Every structure is written in structure tokens, then in C-alpha cells.
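Complex shown without one protein chain; remaining protein chains in place.
This part shows chain A:
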Amino acid sequence: MHGGDEVVAAPGGPPQQLDWKFSQVFGERTAGEEVQEVDIISAIEFDKTGDHLATGDRGGRVVLFERTDTKDHGVSRRDLERMDYPISRHPEFRYKTEFQSHEPEFDYLKSLEIEEKINKIRWCQTANGVLSLLSTNDKTIKFWKVQEKKVKKISDMNLDPSKAVGNGSVASSSSPKPCLANGSSFDGSYDNLSNDFSPPPGGLPSLRLPVVTSQETNLLARCRRVYGHAHDYHINSISNNSDGETFISADDLRINLWNLEISSQSFNIVDVKPANMEDLTEVITSAEFHPTHCNMLAYSSSKGSIRLIDLRQSALCDSHAKLFEEPEAPGSRSFFTEIIASISDIKFSKDGRYILSRDYMTLKLWDINMDSGPVATFQVHEYLRPKLCDLYENDSIFDKFECCLSGDGLRVATGSYSNLFRVFGCAPGSTESATLEASKNPMRRQVQTPTRPSRSLSSITRVVRRGSETPGVDANGNSFDFTTKLLHLAWHPTENLIACAAANSLYMYYA
């Protein structure tokens, strides 16, 4: 087990403990401001280059951010000289655009409301400067393209736009019956032109092509494809294949394979639905393609296992190629064992060698070549273990925390309650561990949260403080504000930058 703050990096051994600093915040809450439900962020994803970041929220919106620091080298020499330590340039982002990806819907057949909440966002291959991404709510996946369009300012028309119907902004009818500039009207449609019309060989000199003058651009998001009607249950994951052609979508019981170009059909590749729903013991909680091997994908289950499947083996992958499961420690079984074993998120490391999984209490790192158990386990919020009963009562125990790996695969991160998130070093020998708060002062909490409190002291203080306990803070000073949970976070693909969501605010930290 890793944990503790007093990390002394062995010389030449594991990398130094990172010093996390606040970088940016978007949508910061002012004091006393109430959070609107629709503004709560429900998905965060960096693109492959790390130059773009997308967030989705419960209101069905997708917001795009773009990196600015790679474009300008703005720090002046004098600024640099004033600083007493060398400035490490860190990624900075700015708001780029946003669009409404999903709308609330109603399934009349099943009498079910379909929320617009964005469950997942995945970036697709950028081509030609056009950003493209997949976004999904519970039922429907959409393929979006965001590109710059020239703002047209057209001049030099043949007809006066203010008078001619069928031109400019007035136009909407598909069969315009235009008025001539001199007031007479033209009744014939131009559809019969090609037959009885023969222009002089030199062409007609009085006709002109419109001239487009403005070169200003604005960003336009267009939904290019809608992949719908393929999931009976709620979609929990989407993941792109390395072949750039296909992606998967997973719900509680099935995983479907899609071609990006074809929205009318998908292939079911995993189906764990039992013939009799009463026999159901396990559901799919997350699924992801291997980053480089187009034929491999992993999915996690509510029983705490991860299955690796090989699409080459057969069309319907009912049997897994590998199963990753930790044997249950004898005698430790309780009512909550099965609930907290449920994996809420899995991620492949960039090289595809490792899989990171998050269950309620821990982060586990698995080597895909070793299925006997995880290579490392990190306790995220062990101090909550005595509180499992409360967490069960208020349903917090079913919260789905995401996890992420750094681009170099040396560190992992995941969220917790009270807007805290934890970063652990996972390189062999590393004991790095940090607790950060999603606020402008991320290290504030660390001072008051000794991760290894002395047993006796804690029990004493608990006795002492019983009755006068301030709500949300336990005897150790550990807060457990269940309403402020940090579920979603993402690590920049190449640099030490974490973006995380605290309710409606997007915080970024760098090291």
C-alpha cells in the first residue's frame, strides 16, 4: 500500500514528488452562488495532442477549450528576470466554443424520460483542422464536427438583394418568384432554362459572380451523425478504436461496435444479459479499446473484475481472453464488500501495458500480462471505511468516480469527496501521494489531513469531540462532504496537467 506524505525520493530511483500548482479555473463559483443542476460538469476529455479539452454537462452542452500557451511565447524577459525561479511554462487553455449536444427526450414506447446529460466525450481523429468528437447521453451517441467557417459578406450581386426575393437573408422559399429591380415580376421558373436557352458563344457579359469580401471566421459545430436505438440500457462508455474507423459503446449489459461512417447499424460484440433477468448478478460498468491493438478491448464489471477480449477470436465475444480479478481476502467479507468492489472506471495506460481501475475505495493498477492480481493498489479515502453504512444510506456508495493516468504512465489520479482528488506515483518504488483540493489553493487540505493519524489519538479526539462535531468533518479533520464529490478528471496526454470538475467549475493544476 502506498500512502503518506513524507515522501523521500530515493536518489536515482523513482521520480520526484510533484509540486502541484493551481493553473486555471473556468466557471468559478462566487461566494453564495447556487449551482444550477444543468451546469454540473459530467464529462472531461483531452484530445490526443492535448491542445484541446472538452467538457460535457448535465444540461447536454459540450464546451471546448483550446490551449493558448503553445501559440504565443508571451512571457517577456523582464517578467522572467523578476521571478526568482525559472518559469516552467505550463499549458494554459481558453474557452473556444460550446454547443448543445443533446436535448431532453421522451421515449413514448417505454414511458421513460431520457436525460440530456452528457455521459462521455471522446475525441476523434482531427482532419483538415476540423475538430471532431463523439458525445453520448444515456441512449444516443452523436458525432460532432467543429470547424471555422468564413463569415460571408457578399457584394456585387447581379440583383439588388434588398428588392429581389430569393436572395440574401429574405430567401427561404424553394421556388422563388422574384421581383425584378424595376418592379416587374418574373413568372417563369429557371428550371426550364436548359432546354430553350442558348447563350451566345462568348457568354453574357452582364452577369457577374458574387464577390465574397469578408475573411472573418467563426466556429460552427455541426452534428454529422446520430448513432441511436442500439441500447436498451444506459450507455456508460464510448471508446474509439486505434484503426480510426470504429468505436464501441457500452451499456449495462451489452457492448456494441460501430463504424464511424455508418449510423444505421452496429454489431453486438458482448452480451452479458442472462436469459432470465433474475439470474443477473453482474453488469458492465465501463469499457475501453486498447490504445494501439485494434482487436483488444477491456471492460469492467460491477463485481470488480476486468475482462480483456480479443475481437479476432470470434464475432460475439462471450468468452474473454483474460480475466483480471483480485482474490477476496478471507474473513474480510461484509455487507458492503460486493458494492464497493464495483469498478466505476477503467483506463488503459498510453502504451497499453497497464489498466487502471477505480472501485469505491481504491485505485488498482493491473499489468495486462499478469492476471493474478493488481501490481499496485492505492487507498483513495480509507478514512471513509467506517462510514460505509452512512454512505450506503445516502446512496453515495454508488457514486462513480473516474480515474486517469499521466501520459508517461508514472502517476495515477482519481477523485474523492469534499472536492478532493488524489495523485499517486505508480512507478516501482515510488511512494508519492498527494491530496489536492479543487480550489485555487489546492494544497490547503494537506496541512490538516494527516493520512496516517495515530490510532489512539484519533479515538481520543473522537470521544472528546462527540456531540460538538462540526458537520462534514470527522475526528481526524477529514471532511466527508458527500455533496461535493469530484467524479470527473482527466490528465493531459503529454504534460503534468490535471483538469478536474468540481460541480460546475473546471479546475486545472500543473506540476
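We adopt the following convention: contacts are C-beta pairs under 8 Å (C-beta built on N, C-alpha and C of every residue); 3 or more make two chains touch, one makes a residue touch a chain; residues count from 1.
Simple rule for what comes next: contacts and distances are computed from a predicted model.
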Refer to UniProt and select, among "Trafficking protein particle complex subunit 9", "Protein phosphatase 2A subunit A2", "ADP-ribosyl cyclase/cyclic ADP-ribose hydrolase 1" or "1-aminocyclopropane-1-carboxylate synthase", the name of the complex member that is left out.
"Protein phosphatase 2A subunit A2"
Sole contact to the chain not displayed, among A:206, A:332 or A:369:
A:206
Listed residues A:114, A:157 or A:339, member touching the removed chain:
A:157
Given A:232, A:261, A:318 or A:481, the residue that touches the chain left out of view is A:261
Among A:21, A:229, A:312 or A:440, which residue is in contact with the omitted chain in the full complex?
A:312
Chain A residues touching the omitted chain (full complex)
125, 127-130, 132, 145, 147-150, 152, 154, 157-161, 164, 166-169, 171-172, 174, 176, 178, 180-182, 184, 186, 188-190, 193-194, 197-204, 206-210, 212, 222, 224, 242-246, 261, 293-295, 311-315
